[in-house]
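Of the protein chains in this complex, one is absent; all others appear in place.
So, chain A:
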Amino acid sequence: MERILSLQDVRFTYTPDDADGRHAVDGVSFDMQAGEWIAVVGHNGSGKSTLARLMIGLLFPQEGTVGLFGDTLTEDNLWEKRSQMGMVFQNPDNQFVGATVQDDVAFALENNGIPFEEMTLRVRDALRQVKMDTFLDHEPQHLSGGQKQRVAIAGALALRPRLLILDEATSMLDPQGREEVIRVILELREKTGLSVISITHDLEEALLADRVVVMNGGRKFAEGTPQEVFLKGESLTALGLDLPFAMRLSALLGEQGIGTEPGTMTERKLVEQLWTLRSNR
């Protein structure tokens, strides 16, 4: 397995001149293998977006290093590294650069000097992957939020990145748009083995990840599989985080004397346990 991202004791503050300024990211380390999906969760202001900005070189850490695809990220290799990654932000409107869907998807390709013939192929290909290939000439104002986010993902995919970073990419969408986007990412991962870092407040989304990193006040509070992390229960709620719906429900059921397996996190598993409850006895 290839290590595509490695943060080592990364420390960053927006106010370096301020002697006792708080660090937005404070000594965070973790590694990521190719093909992994990592979810980053944490309360507002816990440093998640700052972390993402450090990964893609929008910010450089004051201490520690960010390693990408085997090299340390520096001012010199910044653009080359960036051309291998994509990032999608929260607001669907504020990241749509082109006049139409296809122009927007082509934007990163144009920037990287991809020849025209190759561009047309890649634009179509990327739009097909997010199921927006019938919208080539649509203007952004005639698209739903979920569609715009899918276009933004296509814009990132067109460069054939190895790492996709989603900074709350689904948080401004309605449940349907959210599901569309998540389904697209799941499929992509299955087909192309793309590595994904998704920063999210949506715990059901975090459950889909291979690994969850919990941020708190700029520090890494916990890291592990969703099972491991959410089993911490109480200590997470103390940070102002929610627990997945199925977990909360199973806890409430427990209070009523209906015991379910601890660590039941998805609705499907919970339902399964409930309807087999009697037959197990």
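Brief remarks on what is shown
Just so we're on the same page, a residue touches a chain if its C-beta (ideal position, glycine included) is under 8 Å from a C-beta of that chain, and two chains touch if they have at least 3 such contacts; residues count from 1.
Methods note: contacts and distances are computed from a predicted model.
For the chain that does not appear here, its UniProt entry gives the protein name "Energy-coupling factor transporter transmembrane protein EcfT", which is one of "Ferredoxin", "Cytochrome c oxidase subunit 1", "NADH-quinone oxidoreductase subunit D" or "Energy-coupling factor transporter transmembrane protein EcfT".
Residue A:Asn91 is the one among A:Gln33, A:Asn77 or A:Asn91 that touches the chain not shown. Residue-wise, the contact with the chain that is not shown comes from A:Leu109, picked out of A:Leu109, A:Ala206 or A:Ala246. Across the interface with the omitted chain, chain A contributes residues 56, 58, 79, 82-83, 86-87, 89, 91, 93-100, 102-103, 106-116, 119-120, 123, 139-141, 155-156, 159.
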